[in-house]
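One structure is given here, and the rest of the page talks about it.
Only one protein chain is missing; all other protein chains are in place.
First chain written, first letter: the chains are A and B, and each begins at residue 1.
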Amino acid sequence: MHPVLKTVLQRLGLGLLTLFVVSVLIFASLEMLPGGFAEAILGQGATPETVAAFNKQIGLDRPAAVRYVEWIWNILHGDFGYSYAGMGGSIKRSVSDLIAPRLYNTFFLAIMTAIVAVPLSLFLGIMAALYRNSWYDRTVNAVTLTTIATPEFFIAYLLMFFLAIKAKWFPTLSTVSESTTLLEHLWRAGLPAITLTLVIVAHMMRMTRAALINLLASPYMEMAQLKGVPRREAIVKHALPNAWAPIATVIAFNLAYLVVGVVVVEVVFVYPGIGQLMVDAVSSRDMPVVQACALIFAATYILLNLSADVVSIITNPRLLHPK
Amino acid sequence: MTAQAPNLRSVRARRSFLESARRTLATAPWSAWFGMIVIVIYVIAAVFAPWLAPYGESDVVGKAYQPSGPEFWLGTDQIGRDLLSRLIYGARNTIGIAFLTTMLSFAIGGTLGVLTAHRRGWLDQLVSRVVDAFLAIPVLIFALMLLAVAGKSIINLILILALLDSTRVFRLARATALNVVVMDYVEAAKLRGEGMGWIIFKEVLPNILPPLITEFGLRFCFVFLTIAALSFLGVGIQPPTADWGSMVAESKTLITFPVRTFPWIPAPFYPAIAIALLTVAINFVVDWFLHKTSGLRDEK
Partner (left out) sequence: MKSDTQRVKGEALLEIRGLKIEGNSDGVWHPIVKGVDLTLKRGEVLGLIGESGAGKSTIGLAAMGFARPGCRIVDGTIMFDGIDLRAASEAEKRHLWGARIAYVAQSAAAAFNPAHRLIDQTVETAVRDGIRTRDQAVADSVDLYRRLQLPNPEHIGDRFPHQVSGGQLQRAMTAMAMSCRPDLIIFDEPTTALDVTTQVEVLAAMRNIVEQFHTAAIYITHDLAVVAQMADRIMVLRHGLEVEEAPTREMLKEPKQDYTKTLWAVRSLVKEESISDDVTLSVRNVDASYSGVVKVLDNVTVCLPRGRTVAVVGESGSGKSTLARAITGLLPPSKGEIQFNGKVLPKALKDRDKDTLRRIQMIYQSADTSLNPRQTIRDIIGRPLEFYHGVKGAARDRRVAELLDAIELDESYIDRLPTELSGGQKQRISIARALAAQPDIIICDEVTSALDQIVQEEILTLLMKLQKETNVSYLFITHDIATVRAISDEIVVMHQGKVVQQGPKTQVLNPPHPPYTELLLSSVPQMDPDWLTNLLADRARAKVKA
């Protein structure tokens, strides 16, 4: 088998394994609950009978391994079970139904941010690396360091204060519903997107700069210079072919960061995404929803890192052209 | 060469340490100076909070949402507690909890990292694989999930965050220690017949301390921001404990009603600025430290 294919398959296998272990961890976290759910949901005053009945109703009386297999089987078929929130009442709410519209909103926000943030930060990072130690580089370094060290919610409130309350360019709250038009959605998601962009650009451009400086310091770049290759040509012809792996890593890392960043930003702007859903579910200890959200976040995270690794593998000349 | 000698040495070492510290400080850029001063002020505020704060941590001393004035310098919050006092106590609580968590995380991650780097073998394999799985899930998400399971309390918060963060510390400690355990002086100690204790504490640890100290600053910032985020989300430090993250959340409605007349900053911004200032300060110091220890890293 070609080494590239072999390495890619190995990496994919490892990714699947990680996904499996993570799903076990998420499932097991439910088992570790002290005191049991029923008490947490039904309250301290619940009689042993009601607790037993509740446990039976949600299936907690069967062995953990059986429930895990069932759980993962259902998830693979798009069924995340039922929310605890509706358990007591007459209407059972399926977790999938709860999540689906919110997942759309979150991805909408994430993609909107990525479209702006990725090219912007690559551009800024490349400029900083090419003109390193210039005043531009120093300024950008101080600004990004400050941005990284600032909590997301602070940046979010600052933007809200200036752009929504003072300037009134954006709505303070980013409420959207299924009836919201695309244009309206873009406008309403504007502030959260700008907040996320600011945070991510800071991270991504610093990483781009570091990766590029590392690359430009390679002996073969000095050789290109001493062969009389003009700087621009040297970067395009000699640095770029070796840059895909670090660039992919930087992008994947930051898109993964975006996944986490949305939680806080969604809460600040009351944007109906999956992050806000998860925080609500954590507060009310609605475990099926928490598990589903955690699994979705983790899977996205793992898949992003996986794709970066695959890019690194398929652009590695040592693997592409084996001895 | 008599009993005097060890004494002489320590004097020499101490003097040269002070000397080099003084010389190093003299070359510190303004950003590092700014950072160090801010950190010192915060530490003072945290340690002496009961003496510095004009009112108690959760005493209701006035009406709700009073603007700033001579009585309450920064005004009062939604149930009439003095904001300045809560800010000062917040320093103690938020920084204290973050510091404890980071210490715990370093104790777990650092020990395991150095141990596995030295021992290798199955233990290393096992711990590394488990850590990889943990690293595959973002800290904030994992913390949210575990807090949902274990319930919201400060002890749970510290334990959960320390556990999650220790995986990152483990990775760094292991990687740094791996660079050191392959050194010939460690091999020389093994060939001499030294035990594990000597090798870890005398040969390896002193050499990985500088990068670990730098990392401590960065991990502290990360833990501190995560705690602030969790508290802001309402699942971290719980009221009535004064904490900067939850204070932002409690007063967030005030942003749309700027009732403050002085100093014209909306109330939610005080604790947010307090958080940002500290992390920026630490980052400035760490950045300078990294630059110093790595020399002309950019140029190579």
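The working rule: contacts are C-beta pairs under 8 Å (C-beta built on N, C-alpha and C of every residue); 3 or more make two chains touch, one makes a residue touch a chain.
Small disclaimer: the values here were computed from a predicted structure and weren't measured.
Participant: One chain is left out of this view; which of A:His77, A:Lys168 or A:Lys323 touches it in the full complex?
Facilitator: Answer from the full complex: A:Lys323 touches the omitted chain.
Participant: Which residue among A:Val4, A:Leu98, A:Ala224 or A:Ala294 touches the omitted chain?
Facilitator: Candidates A:Val4, A:Leu98, A:Ala224 or A:Ala294; residue touching the omitted chain: A:Ala224.
Participant: Which listed residue, B:Ala21, B:Ile37, B:Leu126 or B:Met183, touches the chain dropped from view?
Facilitator: Of the listed residues, the one touching the omitted chain is B:Met183.
Participant: Looking beyond the chains shown, say which of B:Glu203, B:Asp243 or B:Asp287 touches the absent one.
Facilitator: Counting the whole complex, the residue in contact with the absent chain is B:Glu203.
Participant: Spell out the interface residues on chain B facing the chain that's missing from view.
Facilitator: 1-3, 5, 8-9, 12, 27, 183-185, 187-188, 190-194, 202-203, 206-207, 295-296, 299
Participant: Tell me where the left-out chain touches chain A, residue by residue.
Facilitator: Contacting residues on chain A, toward the hidden partner: 218-220, 222-230, 233, 238, 241-242, 317-318, 321, 323.
Here is the rule we go by: only the chains that are shown with their structure count from here on.
Participant: In the complex, go through chain A and note every residue touching chain B.
Facilitator: 18-19, 21-22, 25-26, 29-30, 32-34, 40, 132-133, 142, 145-146, 148-154, 157-158, 160-161, 165, 172, 213, 217, 256, 259-260, 263-264, 267-268, 278-279, 281-283, 285, 287, 290-291, 293-294, 297-298, 301-302, 305
Participant: Show which residues of chain B lie in contact with chain A when the two form their complex.
Facilitator: The contact residues of chain B facing chain A are 31, 129, 132-134, 136-142, 144-151, 221, 225, 228-229, 232-235, 245, 248, 252, 255-256, 258, 266, 268-269, 272-273, 275-276, 279-280, 282-284, 287, 298-300.
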